[in-house]
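The complex appears here without one of its protein chains, the remainder shown in place.
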Amino acid sequence: MTDARCEDLGFAKLDLDRERRRGFGEVIFGAGKTEAQLLEIFRAFQKHGRAVLATRCTPQQAEHLRAHGLTDAVHDEVSRTITLRIGVSPDPIGRVAICTGGTADIAVAEEAARTAEFFGASVRRFYDVGIAGIHRLFANIEEIRQTNAIVAVAGMEGALAGVIAGLVDSPVIAVPTSVGYGASFQGVAPLLTMLNSCAEGIAVVNIDNGFGAGYLAAQINRKIEKIGAEKR
Amino acid sequence: MTDARCEDLGFAKLDLDRERRRGFGEVIFGAGKTEAQLLEIFRAFQKHGRAVLATRCTPQQAEHLRAHGLTDAVHDEVSRTITLRIGVSPDPIGRVAICTGGTADIAVAEEAARTAEFFGASVRRFYDVGIAGIHRLFANIEEIRQTNAIVAVAGMEGALAGVIAGLVDSPVIAVPTSVGYGASFQGVAPLLTMLNSCAEGIAVVNIDNGFGAGYLAAQINRKIEKIGAEKR
Amino acid sequence: MTDARCEDLGFAKLDLDRERRRGFGEVIFGAGKTEAQLLEIFRAFQKHGRAVLATRCTPQQAEHLRAHGLTDAVHDEVSRTITLRIGVSPDPIGRVAICTGGTADIAVAEEAARTAEFFGASVRRFYDVGIAGIHRLFANIEEIRQTNAIVAVAGMEGALAGVIAGLVDSPVIAVPTSVGYGASFQGVAPLLTMLNSCAEGIAVVNIDNGFGAGYLAAQINRKIEKIGAEKR
Amino acid sequence: MTDARCEDLGFAKLDLDRERRRGFGEVIFGAGKTEAQLLEIFRAFQKHGRAVLATRCTPQQAEHLRAHGLTDAVHDEVSRTITLRIGVSPDPIGRVAICTGGTADIAVAEEAARTAEFFGASVRRFYDVGIAGIHRLFANIEEIRQTNAIVAVAGMEGALAGVIAGLVDSPVIAVPTSVGYGASFQGVAPLLTMLNSCAEGIAVVNIDNGFGAGYLAAQINRKIEKIGAEKR
Amino acid sequence: MTDARCEDLGFAKLDLDRERRRGFGEVIFGAGKTEAQLLEIFRAFQKHGRAVLATRCTPQQAEHLRAHGLTDAVHDEVSRTITLRIGVSPDPIGRVAICTGGTADIAVAEEAARTAEFFGASVRRFYDVGIAGIHRLFANIEEIRQTNAIVAVAGMEGALAGVIAGLVDSPVIAVPTSVGYGASFQGVAPLLTMLNSCAEGIAVVNIDNGFGAGYLAAQINRKIEKIGAEKR
Amino acid sequence: MTDARCEDLGFAKLDLDRERRRGFGEVIFGAGKTEAQLLEIFRAFQKHGRAVLATRCTPQQAEHLRAHGLTDAVHDEVSRTITLRIGVSPDPIGRVAICTGGTADIAVAEEAARTAEFFGASVRRFYDVGIAGIHRLFANIEEIRQTNAIVAVAGMEGALAGVIAGLVDSPVIAVPTSVGYGASFQGVAPLLTMLNSCAEGIAVVNIDNGFGAGYLAAQINRKIEKIGAEKR
Amino acid sequence: MTDARCEDLGFAKLDLDRERRRGFGEVIFGAGKTEAQLLEIFRAFQKHGRAVLATRCTPQQAEHLRAHGLTDAVHDEVSRTITLRIGVSPDPIGRVAICTGGTADIAVAEEAARTAEFFGASVRRFYDVGIAGIHRLFANIEEIRQTNAIVAVAGMEGALAGVIAGLVDSPVIAVPTSVGYGASFQGVAPLLTMLNSCAEGIAVVNIDNGFGAGYLAAQINRKIEKIGAEKR
Partner (left out) sequence: MTDARCEDLGFAKLDLDRERRRGFGEVIFGAGKTEAQLLEIFRAFQKHGRAVLATRCTPQQAEHLRAHGLTDAVHDEVSRTITLRIGVSPDPIGRVAICTGGTADIAVAEEAARTAEFFGASVRRFYDVGIAGIHRLFANIEEIRQTNAIVAVAGMEGALAGVIAGLVDSPVIAVPTSVGYGASFQGVAPLLTMLNSCAEGIAVVNIDNGFGAGYLAAQINRKIEKIGAEKR
């Protein structure tokens, strides 16, 4: 297959057309890829002058990249992301809020935050504001309201998304996490909570899918800031 | 079987010992019983001078009882209960709060309320105080706090129980309801929410089990008001 | 409770503060409400000069409203909505696409469309463009791309949302439907498909939740058209 | 956020208001927290003069606390709790029974017992009294009856809670455990058993949630002993 | 197919060899068969001089049989069985106990009882001896022990089978029923309870499968009474 | 959309290109379509000179078609199909076997048979050959072996497909049916049985999906008979 | 508790009354017990002169017993059992068949076999006779028929039990195993297959519960051989 829109590595066909088509470039899912495969992918993108974001990466994968010449690849342990930027990044735009119910949800929240930042959004974090002590949320709610999109990350019962959505006029992107035990069923409980919320304006993504939430938030944020602007 | 603790009707063995053993007498689950069976059971209890509470009853069952001489049997359509009282009921004691997330949860809430009242508790209702408009809950929270036990009835996402529990020092008995659709899975979603709540002090009962919640609330309420008093 | 932000009908506490807080007013979930309850709710909103949208309504409920003086209440049988508008509606703004995989998904899609229109969005419908004949989608894709938000409604395998998301730069709100049989498990199959999509930018709502999708689309659409504009 | 009711550590916002609001102070869920995070949390509570209970802690976490100056932190391996008491604890009050079906349920039962004791309850343990040899339960039932609240911990079929509840007049807090294999589905089987019990007066908590059961038992116990007393 | 072991009716191939091979003849599952099909099957068995048992039959099916000459076909409404006997039945042998947890389980229990009786067992019924009032079971336990096999029929929590098994030395055939609501999930809860029982000697059959339990009980009963005797 | 490959009816976009692309033309899923919609679809296909197969149709839908001029539309009640043929059908080719475990599976089997016949296959039926009387299968196995593809339709335990597959060299298309009760979970049990078969050469389709199995059988049958022939 | 029927070790209450009540003595579930606990239990039984069977034991547990003086404790690695016999065992009686579908099911089958042997049954093994090569079963079926009870152990699709039951007149005890992958869901697939079998006379036990099946087989075997004999 010879196609300018695609680089065929055999084990992977890189989608070079995605940025034109979708606004944002391709992202690499690091889990399950060998260190050699990840390196080959990073080099291919670098060759084409594209910035890269890889998620669910191990320290070993990051180390392998840096040891083989990709010294600019930045690994963040908490979010498990590797980013390789090309040139100077533009100033972040708009505003996205990332909230968590508890401390254990922070890894997923950071994946969302890093993704949104990679795609150009300005991000503000509000961690451990779950409903067991709801005054912690109310103390921050005005600041949370002043954003284009809100990511609510919560495990266990996952009620955070619904409570926030009932108080704001921005879309709330709900991320259930696998934090919990027993009848949380690795995130099924908060997933169902979020899908059934009586508060409107909640968009749900897969369990632990911080990346997907960050992408969606950045997409909406950009639409409001950029595309909305262009229209006028 | 000849046993003073039990009246054997063939299709049912009435537990006449329950009040001595458990504090409250036996309750009849009306669903699936024929009108004739229910009548026979009511007559047996009446013969022994016991008040009766039957749950999940149809108007037809109630009509059949009244048409066959049980004119004092009171049927409440919303809660689907039939009660037959013997003599003058004592004054209600203590205080139990019954809250619902929405209007559609009221049938289950009334089953809880009627049950708690049948077993002697004073009940206060707070309906439609769900989290989509959380100021409706906060407007009532002080009154809700002034109770020995709180029943929180909610379908869909079921977050009400956790939010209340985070604000009070009384046990919250959480009743998931089958209100909802799609991924509520006939009440599984709020059941899981309630089991996974990060707020402590939540006791969960079966989906739509208003009776069980009312019983538990009355039991705790009586322990606090009566048994607690006796100890001193 | 005396609170200007809430009208207490006993069985319901109407949230009069919602428009201020959330941008859009309260919506009524018609299912499970008696005709009398729905009438009382409509009259209360009318008294406060608020437009009303009710979803999951029966023809009987609609007829009851009209028979009791709410002659302006408009019932749409396909979407099962009742709308009561106050005064002249403003011109619709922006653009939202509503797509379905098949014919049987149209009822849910219309709930989304009517909701988005109620909240001010201009809506364009693309029905029966599922993947079994993917040229039907490609024939419309350019028009679908020219929108602020896309609602993708699909039952059975639910692959439509992912295929669309891979081709556009707007957020795709995915609505799984209970259309199907056997291992679709009343919509669980497309729900899982949508949650696991490898294409980014997909926001999932509950099974058959056309209302939620329409709300979210209208919310994003308004943010882009209005709020985005205000910022500049 | 500057708020006397909350200490903001960035990764966690400690709820200093909880004791006032809920009767008992905040408890730390140790699982998933780094040793450094747990240490910081303990120090913050110590600074505010608050006793702390942490659950699901590892020996490593306990060792880290002690190695960094928290020499009074007591780690219990069976229950996996760490407690830090401030000053002299008051005498335990009332009486709570903790029962298990088998030997393998003891770890969860001890979490319940330690929690109830931390919150001031006098606890009596009845271990391995499951229904396979029901005379072991009957030999202890009179003593079990003489308590304000009963915690029944059982895995596999989980029938213990129902059998006890049928014999006593105190609330039974049922804790399903993940003990078992095959169709116990990590505790789902006893969870369902307990939710469906035909004996009334059963309050269910999450699978393996000994902490939640102990909290609830202590809460009810205190209400009966203290609050009940105050009322008169 | 011409085969003495099989009568081919096109829509069904009657297994005429089963009695030789399995000890008991073929049984007809009435549900889903048209009245005409059932009639044709009964006539074919009658032609071959075989007694027939059909389960899950409607009154309409029974009426159709009798209206078309099968006047000896006996329909029992509670158990929904139709039996057609050929000649004089032999005296029942051995002893099988059939127990239920509650009144609503009787329909399934009667299917078991009628089946066991059809296959020659002497049956003794013990209904409504569930664990909520466990003295009702203990009052009958000696009589239950004096049997070759015990069928325990229970819905909701389904603990009856385990409690009985812990007290006897005969095999207990456990039949979960779909009696219950909410988290009983149409019989899944008692099914899991029975599969996970800590008491040994429990054989589980499908939900509501009274027939299968009665068959198994009759099979074991006959082995003990007849085959066991022959061996000596 | 003006596209020769598609007829746009608004509520449906008929795929006129399917036969060229896929070998067989489009098929209509009758369930959930109004009588008027079905009529419009049949007329459109008739206008284009295409034969039509519709599945899951009601007698009312069939009657409506015939009453509005489509007198050649043939409705089969057992399989719930409607077929409209154009001109003389070619002789059936090859050989497909359709087997059922029991009588209640025949409706699904007939949907498969009618579909395979509509698409040109010669079909041979083997009904009620389930494993409870396995000699019924062995009596027919040689004839079953002499086919290009075998459809095995079975509910309850669904073991038929595996037993057949272990005896033949043709692909076995396994169709689980919702026939059964209790733990068959509307066809989940046989679906899992078929997916997990230790015999190789089993292709599984959705529960009750007789159409899909018939289609696949006809497709394989035609490939062997026609396409295979063309290659030489 | 001082009770001759029970030895109270604190962490366990040994049921010394079980043999009188149930025919067979108590069995120890080794999983989850510490080496010290197991040793203490073995010593207690030895002190009372009782033979012991422990299941799900590790080599380490066995080694610990032997290293602390229980040199007669016999550990079998395949079945993971430890047995300690007291005096000379009586001759095995009757006949039990243990069959497996495949090689991987042998561990569970051996647990059944060892248990049945411990409780006095004569056992005959038939391994790897699954339905993928059904002639392997037919070559052994006559020998399998000559038994009082048959244990059928199978994973994956689990069809073995039904095929055997259709060919014999003895009860078949079906043991689903967790052997398999994907949609076998750790044994759920064969469990459902066995519960839904159309062949009568199947008794199902928990997934991987070889012990339970062996116990049940020994119990039925003994009833036929001994109790049946006594009656005459």
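Letters A, B, C, D, E, F and G name the chains as they come in the text, with residue numbers starting at 1 for each one.
Simple rule for what comes next: a residue touches a chain if its C-beta (ideal position, glycine included) is under 8 Å from a C-beta of that chain, and two chains touch if they have at least 3 such contacts.
This one's a predicted model, so the numbers in the text were calculated from it and none came from an experiment.
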Shown chains touched by the chain that is not drawn here: A, C, F, G
Contacting the left-out chain in the complete assembly, out of C:Gly94, C:Gly182 or C:Gly214: C:Gly182
Among F:Thr83, F:Asn140, F:Ser178 or F:Asn196, the residue in touch with the chain that has been omitted: F:Asn196
Given G:Ala165, G:Val179, G:Ile207 or G:Ile220, the one touching the chain that is not displayed: G:Val179
Footprint left on chain F by the chain that the document does not show: 21-24, 27, 148, 166-171, 173, 191, 195-196, 200-207, 211-212, 215-216, 219-220, 223-225, 227-229, 231-232
In chain G, positions touching the absent partner: 102-104, 106, 127-129, 132-133, 135-136, 139-140, 179, 181-184
Touch residues of chain A, complete complex, unshown partner: 1, 3, 5-6, 10-13, 15, 17-18, 26, 29, 31-33, 37, 176, 178, 186-188, 191, 206-209
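One rule holds in what follows: only the chains that are shown with their structure count from here on.
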Centroid spacing, where centroids are CA-atom means, of chain B and chain D in whole angstrom: 26
Whole-Å separation of chain centres (CA-atom averages), chain A against chain B: 45
Inter-centroid spacing, chain E versus chain C (mean Cα positions, whole Å): 51
Residues within chain A bordering two or more other chains: 102, 132-133, 166-167, 182-184, 195-196, 200
Pairs of chains satisfying the touch condition: A-B, A-C, A-D, B-C, B-D, B-E, C-F, D-E, D-G, E-F, E-G, F-G
